[in-house]
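Only one protein chain is missing; all other protein chains are in place.
Right after this comes subunit A.
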């Protein structure tokens, strides 16, 4: 173990303090273990080798006693424990060390379930991963109604809950419910449970308010020990229900990931087998799975991706000093279409400043404001905002037929028709009314910000502010710096983006910026393959091994073929060789098709006919090979052009803007490890070890 402790050199050690508690109702003495790393709640308790050793020593002390009635485990204020210390994982270089980490966790945690006296976990605050698992090893559990996050997120990162989770949880609450926690939630953007939900799933035996959670948990403990309370749990159905749950999850997983993320399959296999395994067998299988996964590129990519979303997303590379940002006290939105209304709603909700929409047409204006007000009413109906808040938000969103309403705005964003001449005209009009400092932002997805600003009196005030649909949901904001964009406007854009709770990435003013350019290069390659005669369904399946959130033609349907065509045309104008125009796509748009599928998800024969006639069909493998090579080629060119600062920014954009998965690390780690990058571009994007196993 000393080797492991060295690997985790800068571990923030979670201490395990033991203190005697005189239980009420004469139930004897409970030895209470408090997990506490000595920091406040912003640095949660985690477990590395040293922390596990401290917990082991604490358990040694309580196990040696014959004067205690029970053992309890709880956390520090607001935090129980959030699992393994992952900082050291990228440094593990051998399967044996990886296996040792899994075994160490088991060896320590399982002791809590194998004492001579009952053990009680008191989930007082956030519990994730190994934190949840500590409690699963205990005889009984209570949970605070104030627990904000309770999860086994391992599969999301590329691991399995392998310190007992995949074995103990299904044996506690049954396979179906366990899979919600082990598979479904990690798969759904790493959803977290609240304390009450964990209780309702049967993970905890009792729930108490946060105000006196520990006192009430201890009183409950006393009554359990005295026999006043008999803890009953529904019997776990190890028959058909178990097998059905596994089969359903497997089907679901196959449909979503096509085996692309080994952690999910592995977790599922472990849960499936937990039915018949002994505790020793179950834990040994977890050790093996953890070792294999820790030594997998998918996990290394997952940790890299996690780090990007936790750190780089919060400190955007290349953003100017935030002290240069100007305060935004009023926002203008040019246009009153759907996008404009959605933007108005987002700005009003997040910035809580007046937002005024403008349009030349009263009817459109009424509709736009009405849409935003209607959405607020929906939030009110769901209880997401209070009546007072709804009144406030509605009062913030108003409409005006004239742009003089922008006179005191600090930030005006346009969401008008995607046409350079229209946007230039709009900005010129806006500039007649606003102060010299007012930032003008464009939500263009493909037009040049530099060109849009060229004729203005103050071109330094113009920035690109590219949202992703649906704007309320997707966390990415591409902030585009035009050639003449000033630092103050840019800093204001970043501060505003942050206030909107978006993750901002600085992008050069280049055609289609990042996400759309990468997606369109992929789509162009696939459409080209179809143009050449590859059946749509073959091309559609080609990318399945990547485990992307949706196949290319489904994506096209979501974005809309017309928009895809428009962005493709923009890119074609800039890079005709790499973004060929598809006549068939143009025909499909001309025919008014909203996608290649009919409402029943079958292929639209008319679209099939439009794309028919090619004579050089490719296989799925061929389509995938050329699509990946195209991605590597495009990303290398983007980096060479300086579209973003580093491959990390491309990956962050694809994860947050397109939902590309952690097991690919976004995309460049996958292109590196699959050898595509070197084959297509002659070099890797990231050094070995950054998002993959060390060389």
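Rule of thumb we're sticking to: contacts are C-beta pairs under 8 Å (C-beta built on N, C-alpha and C of every residue); 3 or more make two chains touch, one makes a residue touch a chain; residues count from 1.
Everything below uses one rule, namely that contacts and distances are computed from a predicted model.
Choosing from "Heme exporter protein A", "Thiolase family protein", "Peptide ABC transporter ATP-binding protein" or "Phosphate transport system permease protein PstA", the protein name stored in UniProt for the chain missing from the display reads "Thiolase family protein".
Set against the missing chain, the residues A:6, A:215, A:437 or A:455 yield one that touches it, A:215. With the whole complex as reference, residues 17-22, 24, 32-34, 36, 38, 74, 77, 209, 211-212, 214-215, 218-219 of subunit A touch the missing chain.
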